[in-house]
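Below you will find the structure I want to go over with you.
Up next is chain A:
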Amino acid sequence: MSINSDIEKEIDNLNIASTEKALMKKILSFELEKEGSTKGTKKYTEDYGKMIDTYISENSE
Partner candidate 1 sequence: MSFSSAGFEIGFPDVAYDADQQTTFQDLIKDDGNSIFAGLTMADVFIYAMALGVKHNTPKPLTKRIPYMPPEAFSENMRWLMRSVAILDSEDLEIFIDHSKVVKIAETFANGGMQYLLKMINERVSGEDIESIFETALRKEIKNS
Partner candidate 2 sequence: MADNKQRSFLSIRLKNYRQYYGDSGKISLAPQDGKLINIIQGENGEGKSNILNAMNYCLYQEEPHFKSQYSGMPIVNIRAINDAADGDEVEMIVELELGNEEIKYKIARKITFFKNKLIKQVDTEGRETISVTRIGNLGSFPTGVNPTAKNSFQWSTGKDWKTEVNMEHHIHKLLPPKLKSFFFLDGEFLDEIASTFKGVKKGVDELSQLNLVYITIADIKKMVTTYERQSKGTDTETDTYLNEKQNHENWLESKNLKGETVYDKENPGLKMEEGGSVWYHPKSGKPREESKKKELDFLKQKIHEIDEQLQKNNSSVSQEWSINLAKIEKLLPKKYESLEELKSNKIKYLVQEGPFVYLRESVTFASNLIDKKRKVGQLPVKQNEIFVKDLLEAEKCICGTDLHDEKARQNIIDWQKNSSKDSKLDACVEIGVEFRNKLKNFKKDFSVLDKFRSDIINLQEEIDNYEDDKKELIAKLKGIDEIKVKELFSEKTAKEELRDETLVELAEIKTDIKSHERERNTCEVDYNRAMKNNSKLKGVADKLELLQKLHKTFNIVRHNVTKKFQDSLGENTEAYFKKLVWKETTFSDVVLQEDYSLKVLNDGYDVTHDLSSGERLVLALSFIAAVRQISGYKFPLVIDTPIGKISETPKTNLGKFYPKYLADTQLTLLVTGSEYESNIVGVKDNPENHSVRKLIKESVNVEYKLNYNEKKKQTTFGDYT
């Protein structure tokens, strides 16, 4: 399953950096995956945290 096109469109319309838009879509996909998976909360939180860390390190000044 993929992200609803209306939601994607809204994200694209936001007045934010394209990297941030990409992050938002990534987070949504992450959440979609989480719904159908059997991963535990702890693992999930770790992965989520890693995703945030990666974004920050890639986009820090």
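Descriptive notes on the structure:
Criterion: a residue touches a chain if its C-beta (ideal position, glycine included) is under 8 Å from a C-beta of that chain, and two chains touch if they have at least 3 such contacts; residues count from 1.
The set was built so that all candidates are chains of the complex that A comes from, given by their letters.
Model, not experiment: these values are computed from the prediction.
In summary, of the candidates 1 or 2 that share the complex with chain A, the touching one is 2.
Only residues 1-4, 6-7, 10-11, 13-14, 16, 20, 23-24, 27-28, 31-32, 35-36, 45, 48-49, 52-53, 55-56, 60 of chain A touch candidate 2 when the two sit together in their complex.
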